[in-house]
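All protein chains but one are shown at their positions in the complex.
Chain IDs A, B and C follow the sequence of writing; residue 1 opens each chain.
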Amino acid sequence: MSAGGLATPAHFRGWIAGNALLIAILAIVIVFSVAQPAFVSPDNLIGIVRQVALFGIMATCSTFVIMTGGVDLSVGPVLAIAGLVSYYSLGAGLPLVLVIVSGLSVGVLVGLVNGGLVAFLELPPIIVTLAMLGVVRGSALILGGPEQHLIRDQPQYTFIGAGNVFGLPVPILIFGATALVMMFVQRRTPLGLLVAAIGDNERAAYLSGHRTRATKTLVYAISGFGAALAGIVQSSQVHTALATYGPFGTELDVIAAIVVGGTSIMGGNGSVARTLLGVFFLGVVNDGMNILNVPIDIQLMAKGAIIVIALGLAARGT
Amino acid sequence: MAEYIKGWAGRRTFLKGMALGSAALASAGTALLGDRSVDGLGVARAWADGSRHKMAFIQWQPHTVPAAWSKGIEDVLKPQQVIDYELLDGQNKVEVQASLMDTLISQGASVIFLQPIDSVALAPSIAKAKRAGIAVITLNIDATEPHAAHVEMNHYYGAMDIAKAMGDHMGGKGKVAILNAPPGIIIRDQRTNGFVDGLKKYHPQIEVVADQVADWDRKKAQDVLHTILAAHPDLGGVYGVNDSMALGAVDVAKEKGLIGKLVIFGNDGEVAALESIENGELTGTQYTDVYQQGRLAAAAATVLATGGVPATAFAHQSHLLMPYIIATKDNVGSIQPSQRW
Amino acid sequence: MTLRPATAALIFFFAATVAFFCLTAPRFATATNAENLMSGFSFAAILAMGEAFPILARGIDLSIGAIVGVVGMVVFDLTQILHLPGYVILPAALVTGAVAGVINGVLIVRLRLSPFIATLATLAAFRGFVYAISGRQLVPGLTTTPITDPWITGLETYFDLGGALGLTNFIAMPWFPLSFFLMLALFAIFQTLALATRFGRDLYSVGGNAEAARLAGVNVNRTVVAAYAIAGFSAAVAALIMVARFTTSTEALGTGAELTAIAAAVIGGVSFSGGIGSMFGPALGAFLLGAVLLGLTLMGVPQFVQQIITGLILLAAVGYDRLMALARQRRLASNLAEAA
Partner (left out) sequence: MTQAPLISGRSLTKVYGHLIALRDANLAVMPGEARGLVGSNGAGKSTLIKILTGATAPTRGAVEVAGEAAPLGDPKEMIRRGVACIYQHANLAPAMSVMDNLFLGRQPRQRFGLLDRARQRREALDLLERHGVDLDLDAAVGALPTVQQKEVEILKALALDARVILMDEPTAWLAASEVAKLHATIRTLKAGGVGVVYISHVLDEIFALCDTLTIMRDGCVVAENTVAAIDRPTVVHLMVGEKLARESDEAARQKRRARGSGEVRLRASNLAKRGVFKDVSFDLYAGEIFCITGLIGSKRTELVRTLFGSESFDSGSLEVDGRPAAFSSPSRAIARGIGFVPEDRRREGLMLEMTVTENLAMAMLDRFRQGFMLRRGRMVEAGRKAISSLSIQPPDGTKPVNLLSGGNQQKVLVGKWLNRAPRILILDEPTVGVDVGAKAEIYAILRRERDRGAAVLVVSSDLEEVMTLADRIGVMVAGRLVAVHDAEAVQMDEIVREIGMETA
């Protein structure tokens, strides 16, 4: 939308954006740790990673969607319904693997529907996923009702959310793994290149003989997968499945993380690595304001201001 | 505030555990039965001429508490085949609740159960319902417009008592953190203010070091408490404005091996919380028999519906005060399975 | 003219929906129900029309819900705490909304942020501002005191047109809420603004091709800012209507309203590719959504199912739009063929 946008090299802009953010993160960390030394305590730092793990998973998996010039607003309810599905399959006494698979498959399914509608019927992503937001939430509520479903005595399943491996909480490891895989896919596979190509000039990608529609569909499936994965981790973390998890705002936070990272909402240039930066940026800010007991009103205003400033700087760079 | 002060003593007498509570229930029940015996033929008449009564419950948003109410209501209403009952969702938006009220009014519902998001915002709708001769029974949150009946477990005083109990467990001193909900619904304010005032009243030395929003959500509560503990390793107590958030605190306490050291109180008394108390994790919560609340409201509703009380009489609103207890390890056993929701 | 068929289709779809519910939903075809539709969804229509302006300029405003909250709380404070007279408060409220909109616009044109992001940020910031200024937190007593200022509460009045025109003798007529007429007035103003003024043309050209507009001497930045200001203004009007209806305001007022507004605008044929659509679509779109909700509730369809159905309708709307576009292309192709 911005006038000179095209005129500037993506890499230059990316460079500015990426580093502006890195600098910002460091600055904020310093400020917070001066105000509250406990902020840099290893315990809290790990805490931060754990906090961002969930929507970090969603954000990294949703990055491709944004890169193709789309957007996925349906991650919130997908998170909820995935938790419910795994709860019920636990109840059905399925082995853990199947439980997880079934949970994830719901997400992938929703993603495929999103992607199919966007790619093959060429409907605007924001509307498609907004519609699916309602559809999936409704389905989740029909499936699970308003009640909390307690997940009792499922040590294996609980391990996913509450367990530790080499002193690190499992959710962090899952987050790390997801992030690595996504970075690898983006940098080291043709798919990554194709995603960028589609975001840049879909028609050209098509005329170069690429199955752009299939790719776009796949991209939404990945996003759905991420949301579902997050849903499973959360349900295990809180020993509860609930249809209203991932309330309105979740999807916006995810998108915020991605674009604050410097991936253009118009599609084209972007990267999973930048999304990670964005995730940690917001995470640090959030945690810092909690630790300083900043009241919610200031927190929200600060959040807004920070997004504006971070991206404003990035835009200045162009 | 004033209306709280008057009849204060009266309310205090309810805080004597379930024994007294059930007594109170019984009395309320008999009162109702009395009314019904006067007008019991109302239902009979409806039964005879096949006319049906519509009743609906407009909840705040999908949640355990309203779910329990709805079950209670349904269990009473279903057996009387002349009544159609449905549960409607306010989606945590006053405009939605108001619109649903309008719809029910135009449908000519005979009784509307309402859990208002706000005492004032729904008042006009209630007034409109009254004009249409429809009885409105508010659950949990009172409305400024006088109406047929109000069934509540008092949030403000409940929270005060939580503060007291918590202080007692903490030995009257130390730091506490509040895991709060975002502003926008009145019970949030009552439960917070009550707790803070309670601390001032009973345990002035106890200091609230953190009051952070965790969106009613267990996961958020875990994260927020993690952070707070980093800043205040010597934290003595945590108050979750609802049980989900309190249980989130319990998760953290478990992980950090603070069970027993950290005094954690919730609010609602849902089954998960009670279990956690029995396992000696959650210190306590404010319990009230929400299911019973629903049954009671439904009982009142049948009376009103069958014409026991004329619409004009709604001016003098009847308060059905639900007794509540601060459930802790000592008395949680006394809460029968049938009373858990 | 690109939107003619879309509009026609929308009218048809609306009529069909209403007809369907009249047949299937008990008490749908009643005066009171019509009244409920008007009083319950006029503000939604106003929001949808406001949202249409940013979308026409190829943007989007996610923050109007939050702006509703801000204006609501401002009105609450001014009446309840400062006890200002209503005739001061009403303009103050409108200005507040417009200013909030201008902030959005300035962020977009000055910092060159994408509208989605800019308004996503202000969505959070404005809501935070609501909490910050909330009189309900400052003076807890106020939470149970309704607003009584006649200028405000006066917005929630009903007119018995039927009675006035003596129609009631023949048919049951709904009482028309003032909010409905406010909606109509805004519709008239906005429609003129969009279709019959220089600003309107500039808006469409900016949405259609910003660079072309700029080179043709259109002040793009000013046009964009104006579009968001209008969105904010509409949010303010909607907020006033709601506050009048509820005689109070809560910190959560307007949460999620942006999504409904966007949905209504899109159902109304306002295109995200910018520069396509008018005010009629969004307004009718909002009432369409309203009619569906009321109808389904009257039919006793559980609300969870309603969410699903609303979603499907949204899909149907964009799907239909898509079909129309394809049809247009095909027609063009064959036209050219004849021409050649």
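Keep in mind that, in the parts below, a contact is a pair of C-beta atoms (placed from the backbone, for glycine too) under 8 Å apart; a residue touches a chain by one contact, two chains touch by 3 or more.
Since the structure is predicted, the reported quantities are computational estimates derived from the model, not experimental observations.
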Touch partners, limited to displayed chains, of the chain removed from view: A, C
Per the touch definition above, residue among A:59, A:194 or A:272 touching the missing chain: A:194
Options A:92, A:165 or A:207, residue touching the unrepresented chain: A:207
Contact set of subunit A toward the excluded chain (per top definition): 6-12, 188-194, 196-197, 200-201, 203-211, 268-269
Sites on subunit C contacted by the missing partner chain, in the whole complex: 1-2, 192, 196-199, 201-202, 204-205, 207-209, 211-219, 271, 273-276, 328, 332-334, 336-338, 340
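Simple rule for what comes next: only the chains that are shown with their structure count from here on.
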Computed distance of Cα centres, subunit C from subunit B, in Å: 35
Geometric centre distance via CA averages, subunit C-subunit A, whole Å: 30
Overlap residues in subunit B, where contacts from two or more other chains coincide: 182-183
Junction residues of subunit A - those touching two or more other chains: 141, 295-296, 299
Residues of subunit B touching subunit A in the complex: 59, 61-64, 66-67, 180, 182-183, 209-213, 215, 217-219, 222-224, 226-228, 230-231, 233, 244, 247-248, 251, 255, 270, 272
Subunit B-touching residues of subunit C, taken from the complex the two chains share: 26-27, 30, 32-33, 35-36, 39-41, 43, 131, 134, 136-137, 140-141, 143-146, 156, 242, 245-248, 250-253, 255-256, 293-294, 297-298, 300, 302-304
Residues on subunit A engaged by subunit C in the complex (per definition of touch): 1-5, 71, 117, 121-124, 126-128, 130-135, 137-139, 141-142, 248, 252, 255-256, 259, 264-266, 295-305, 307-308, 311-312, 315-316, 318
